[in-house]
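Apart from one protein chain that is not included, each protein chain of the complex appears where it belongs.
Note that the chains are named A and B in the order they appear, and that numbering of residues resets to 1 at the start of each chain.
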Amino acid sequence: MTRQQFQALSLGLVAAVVLALPLFVRSATYLHILILLYLYAYLTTSWNLVGGFAGVLPLGHATFVGIGAYTSTILSLQYGVTPWIGMLAGGLLSVFVGVLIGLPTFKMRGAYFALATIAFAEGIRVMVENIDQLGPLKINGPRGLQIPPLNFGLANFMFPGKEPYYYIIVTMLAAVLAFTYFISRSKLGYYLSAGGEEPEAAMALGVNVARCKLIAMAMSSFLTALAGTFWAQFTLYIHPKSVISLDLSFEIAFIALIGGRGSIGGPILGAIVLRPVSDICRIYFGDKLPGLHLIIFGVVLILVMIFLPRGLQEPFSGLYNKVADRLTSTVPRQE
Amino acid sequence: MREMKKIQNRSVAFFAVLALVGLVYCSPALCAGEKVVKVGNIEPLSGPSAAVGQQGKNARDMAVEEINAAGGIKSLGGAKIEMIYADSESKPEKGVAEAERLINTEKVHVLTGCWNSSVTYPVTAVAERYGIPFIVPVSVADKITAQGFKTVFRIAAKDSWWTRDQFAFLKDMQKEFNTKLETVAFVYENGDWGKGFAEQWKKLAGEAGYKVVLDEPYPSSATDLSPVVQKIKRANPDVLLLTSNAADAILLTNTLAEYKVKPKAIIGSGGGHADPSFLQATGKNAQYLFDIVEWETDVNKPNAREINEKFKKKYGYNLAGESVDAYIAIYVLADALERAGSLDPKAIRDALAKTKLTTGPAMIAAYDAIEFDETGQNKQAALVIVQINDMGKGLERITVWPKNARRAGYTPVFPAPQK
Partner (left out) sequence: MIYVLEDLINGILMGSIYGLTALGLTLIFGVLKVINFAHGSMLMVGMYAAYWAVALTGVHPYLALVLVIPVMYLFGHAMQDIIIKPIFKAEKQVREPITVIIVTTGVWYILDNLSLLVFGPQYRTLQDNPLRGKMLEFGDIMISVPKLWGFAAAVATALAVYLFLQKTRMGRAIRATSLDREAASLMGINQYRIYNVAFGIGTATAGIAGVALVPFYNVFPSVGVLFDIKGFIIVVLGGLGSIGGALLGGMIVGVIESVGPQVMTATWTEAIVYALFLLVLFVKPSGLFGVKYDW
């Protein structure tokens, strides 16, 4: 077996397991947890285009989730536009806002960039909370928007069961992963990581770092907004403190950092580990000692960072390579 | 290679920790074969509303303890009630996820919760989808029972009733004390709850012919409310209507006193003003404040005093809005279970819909009875208005309205003295 074959085989195996999972997981609870897990993996992978490859730390990505969620929801509630089109509209609006944020902020480094994105996101949340009606659009301020569960069906992006949502988010996740893989191998990807690590050197080599970052930001905000529409259609209720919250922005970034930013598998690993930890902690400890679940969550964050500052993908890819080596190499490789 | 080894060691340590944590998760007590009624409760047990979530949990636990000690649900062969709590952290999406879990995995027969209207609202849709009866002790937003759902039952009054009674109270007081009130000011937290109240106030003030001199939402995360207090002072209203959560209610009351803002009447809307720590944290500054609530310690109802004493002994503070409704909710549920004689959610729902409770511990609130209309709203959910004053035993909350519920021998201080 060659390395390529092995890779194709394991990829196919994972795909088969993921696709077949709903056949075995009948409980809506676990499907719900799985869907959220994929959703966060998707969000984090989208974030990774900027936060991982471009080497900055955006902490306001919930803005784009909010834009996606609000755009498609308002369009469908008030104008009867199917959320699928609203999804694209939200994505485009999000690109606009993303570039608007990126233009000035990409000149900053480190802490300033992180804080600027926080301020942008919080500013937008405050605005949404203060606006009940924007021209003809009913935003409903802090009270949020509810999507009545009336018209089920694919065209309306609304289903009574969880399985359709499962397959939609799996498709979205697969697409965004493939896209990231493609980008990471493209010229843009190399420019981005060069610009992220050594901006001066990259610029000296003639790479337009700022433009590359902007393109990455545009892609990232577009993809993130799509997840916003998914979120709205999945929970059928959005309000500023849920879809534009700082907590959400942080969680997206943390999953990436825990998993290993800048790698394709990192966000997935982060979501696989962190999401269940937070869910399980809440489920089993949330009622007994209030707040204990968040303490455990905090401890896990700290431990991972102390022992694996490069994220979880490091030991995992090591493990993967070892297994792959053992299975594929007939000739013992040089240590 | 050594680098590799180090990484391995680290990951071993890390997974050891994960495994350990996992071990702890996997040991929830497996319940015995005995018949139990599983009640799922979603409350904000951590986060900004943790205080009120804890109060609701304590009250529920006390009711369950009493019911189980008295032999459980007799028509179900003495079935015990088992409580399962879930933490919403005041976040709608967490509440929804927990509702899904409670229904699908824990297989609860009934849901209760969630205090925050913004959490309760989306959870009603989940309960409806699975046909699980959902008892809402307090979440006052009108819209919760206005969706045509069959499974939601609310014990407390809805916000249009709260505001209606606040204005009825104003009218009665003007008549009783022969004082004219002309101007009103609205100050409220900028959230689902505050906005809902303010909308109703605007309508009612227009109908009753008051002049609105200030309509001011403030961010619930405000760290300094003196600018808002200044605005109130300059608007100089006769009546100040407030909707506040605990932290801001305390801050607002103290700041109002500091700036010597003394409208003829300040009226709270429960919530933060009814929080057990409110009086401790404001002291004299809260004197003469009116507050609208579903229950008060001096309510003239059998057992009310004893039950409150017991609660206070157990947890160190008085029953208040959320906790008294939570306590009632469990007794309403027990009554419905007795009549249903079945654990089928549909049978429980039907029994709940036919509730007509007029006796027992569930009657400690000012409600004459508990009876749900077709939307699931408790038709008899009455409200009382209290005044905070000192009758020689320190500051306490004294019922003043409706007049037939007023504490014997107490005359409300109205308008508030201008010192």
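Definition applied: contacts are C-beta pairs under 8 Å (C-beta built on N, C-alpha and C of every residue); 3 or more make two chains touch, one makes a residue touch a chain.
A quick note: this is a predicted structure, and the numbers were derived from the prediction, not measured.
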{"item": "Omitted-chain contact residue, chosen from B:V123, B:A257 or B:L289", "value": "B:A257"}
{"item": "Residue of A:G66, A:P290 or A:P315 touching the missing chain in the full complex", "value": "A:P290"}
{"item": "Residue touching the undisplayed chain, where the options are B:T183, B:T243, B:S269 or B:N285", "value": "B:N285"}
{"item": "Given B:R129, B:K231, B:K262 or B:R305, the one touching the chain that is not displayed", "value": "B:K231"}
{"item": "Residues of chain A in contact with the chain not shown", "value": "57, 104-105, 107-112, 114-116, 118-120, 122-123, 126-127, 129-130, 246, 250, 254, 257-258, 289-292, 294-295, 297-302, 305-306, 309"}
{"item": "Interface with the unshown chain - residue positions in chain B", "value": "46-48, 50-51, 53-54, 190, 216-219, 221-224, 226-228, 230-231, 234, 246-247, 250-251, 254, 257-260, 275-278, 280-283, 285"}
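What we mean here is this: only the chains that are shown with their structure count from here on.
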{"item": "Gap in Å, rounded to a whole number, between the CA centres of chain B and chain A", "value": "36"}
{"item": "Contact set on chain B toward chain A in their complex", "value": "1, 4, 7-8, 10-11, 13-14, 17-18, 21, 24-25, 28, 45-46, 50, 53-54, 57, 84-87, 89, 91-94, 96-98, 100-101, 103-105, 118, 121-122, 125, 129, 147, 190-192, 195-196, 219"}
{"item": "Residues on chain A engaged by chain B in the complex (per definition of touch)", "value": "27-30, 32-33, 36, 126, 129-130, 141-144, 146, 148-149, 160, 235-237, 239, 241-242, 247, 273, 277, 279-284, 286-287, 290-291, 293-294, 296, 300, 303-304, 307-308, 314-315, 318, 335"}
